[in-house]
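Removed: one protein chain of the complex. Kept in place: all other protein chains.
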Amino acid sequence: MEEQAPRKIMFVNRRAPHGSIYAYEGLEVILIFGAYDQEISAVFLDDAVFSLKKGQDTSELGVKEFSATFRALEAYGVENRYVEKESMEQRGLTLDDLIMDVEVVDGATLRKAMGEQDVLLPF
Amino acid sequence: MEEQAPRKIMFVNRRAPHGSIYAYEGLEVILIFGAYDQEISAVFLDDAVFSLKKGQDTSELGVKEFSATFRALEAYGVENRYVEKESMEQRGLTLDDLIMDVEVVDGATLRKAMGEQDVLLPF
Amino acid sequence: MKFGILVQEGPYNHEASDSAYHFIQAALAKGHEITGVFFYNDGVTNTTKLMDIPADDRHISKRWSELGAKGVELIVCVAAAKRRGISPDVLIDNARIDGLGQLSELCIESDRLITFGD
Amino acid sequence: MKFGILVQEGPYNHEASDSAYHFIQAALAKGHEITGVFFYNDGVTNTTKLMDIPADDRHISKRWSELGAKGVELIVCVAAAKRRGISPDVLIDNARIDGLGQLSELCIESDRLITFGD
Amino acid sequence: MLHIVNKSPFSNGNMDTCLRIAQAADPILLIEDGVFAVKKGTSMEGRMKETVGRHPVYALQADLKARGIDQVVDGVKLCDYSGFVALVEEHRPHSWL
Partner (left out) sequence: MLHIVNKSPFSNGNMDTCLRIAQAADPILLIEDGVFAVKKGTSMEGRMKETVGRHPVYALQADLKARGIDQVVDGVKLCDYSGFVALVEEHRPHSWL
């Protein structure tokens, strides 16, 4: 049997954290996938850019604070970590507001990157 | 014990039919409430105006078609049945497109009617 | 004052269930009466006792059951529950499955009815 | 072709589960292989056998189970299932509870992975 | 009447409908993902400033903190769950879902 080339898999995160579970359960998937030796990317656009916002404190909601875990993405083998420029600007966010280093990409770059994927997973 | 005056209860329907269950389960609530001798209103705004659209045929989806049941609202004691004008216009709908007779109200009239309710239930 | 509560979404997936719970706690702390919590739509899935939750997270159905033990009526819509596999066998203690008429009663008896949903 | 399916929403509340089912039927009719259906998020609630559905409506969990009987793998995420009270005791026949790694496998083995959700 | 909005205005139209229908001076309470509307410096800021001129606008502190939002549009009032209850004591609520 032929050895398969690594798959390009992109997580397309669009949901805000805390209001629904997608950001959190999406993160759990990303961390697992990191172990599979594929070519993993994660992009944060629309309200998902808020998932990377510094200073989240969920203690009064009584729920787990998981934003720090996003910092582990690199260590877990997620090679490409993007935020979309327009989503950031619309929400008044700059890289200084985020808990980790990511690449800011414009629509054209994201379009191209998405077009190269084998699998796109929305969260 | 004092006899309570009838309560003014309004169903504020905003969801489209079929994509989610709110339109259907909301209708089930309205029909039950009709039996309770209160002053019931139902307004359809935003995508919920599509719930009243003629010609819905859900056979290919394999789900129940319930739009005809909305016609029973009057018989079930739902005194006021409104659609919002702007929602209708935005979606290119006129009264001729709807399966039942309803009052078309503008934002100001709806605002006033909502302000007079004891209970507002979103579906 | 008498507050009735309608919960339209399931636990964990949406914040609605948490918001409802925190609101109720604050209302009770202020001396208000909760006439009942009615679970409808996916909200019925708040009331399964089969949840198996890590120790570092809130246990939503247990939390509801404890509220019920304190005397808050927890009412689960029978039609919505059947559709989603919430049967009497898996229902948490201190909740009951009943008809939609109970929501109507809540609307009539309560000074305020507030809905938490998606 | 090999198609993997991800279902993110529960039955009845959203159309996602219906769309996934109809898509799979059409794919099988065209001779494609379904590498597996992975239930995640509220999607795990598709797989409870406790649903009690009127005769004039589709029985969503039974429909999934029948698809499983025909050889389509139905995989329910263990972490998401625990959170929502889907335990082995209530799981439909022909489905299995397993880890998120199975979704990764689906992504690797399938020519196409398609998601149905809210 | 108290208007409650729990969705982000950047991805969902609930806030639009609320603002279209709400009577001047009716209070608006933002909870859950609705609190993103009052973050300072977003594309919504101008609209929220206008809104604050027409309505008392409240945002739930627990939800703001959870999302790391520490700067809100001027004039927006913060409240805790007890304040949320107080608003419902005073006004019949409607949740724009």
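Labels A, B, C, D and E are assigned to the chains in the order they are written; within every chain, residues are numbered from 1.
To be clear about the criterion, a contact is a pair of C-beta atoms (placed from the backbone, for glycine too) under 8 Å apart; a residue touches a chain by one contact, two chains touch by 3 or more.
Model, not experiment: these values are computed from the prediction.
J.: What are the shown chains that the omitted chain is in contact with?
T.: Over the full assembly, the chain not pictured touches A, B, D, E.
J.: Taking the full complex into account, find the residue in D:Y40, D:W64 or D:F116 that is in contact with the omitted chain.
T.: Answering carefully, the residue with contact to the hidden chain is D:F116.
J.: Check each of A:A35, A:A68, A:L95 or A:M114 against the chain that is not shown and name the one that touches it.
T.: A:M114
J.: Which listed residue, A:R14, A:K53 or A:R81, touches the chain dropped from view?
T.: A:R14
J.: List every residue of subunit D that touches the chain not included in the displayed model.
T.: Per the touch rule, subunit D residues meeting the hidden chain are 1, 3, 8, 15-16, 19, 22-23, 25-27, 29-30, 32, 112-118.
J.: I need the residue numbers on subunit A that touch the omitted chain, in ascending order.
T.: 12, 14, 45-46, 86, 107, 110-112, 114-115, 117-120, 122
J.: What does the interface between subunit E and the hidden chain look like in terms of residue numbers?
T.: 10-14
What we mean here is this: only the chains that are shown with their structure count from here on.
J.: Which chains contact both subunit A and subunit E?
T.: C
J.: To reach subunit C from subunit B by way of touching chains, what is the minimum number of steps?
T.: Graph distance in the chain contact network comes out at 1.
J.: Among all other chains, pick the one whose mean CA position is farthest from the mean CA position of subunit B.
T.: In terms of C-alpha centroids, the chain at the greatest distance from subunit B is A.
J.: If I average the CA coordinates per chain, which chain comes out farthest from subunit D?
T.: E
J.: Quick check: how many Å separate the C-alpha centres of subunit A and subunit C?
T.: Roughly 33 Å, centre to centre.
J.: With chain centres taken as the means of their Cα atoms, state the distance from subunit A to subunit B in Å.
T.: Here subunit A and subunit B have centroids separated by 40 Å.
J.: In subunit E, which residues are in touch with two or more of the other chains?
T.: 6, 32-33, 62, 92-93, 95, 97
J.: Find every residue in subunit B that makes contact with two or more other chains and list them.
T.: Residues 21, 118-120, 122 of subunit B touch two or more partner chains.
J.: If you go through all the chains, which pairs of them touch?
T.: Every pair of chains in contact is listed here: A-C, A-D, A-E, B-C, B-D, B-E, C-D, C-E.
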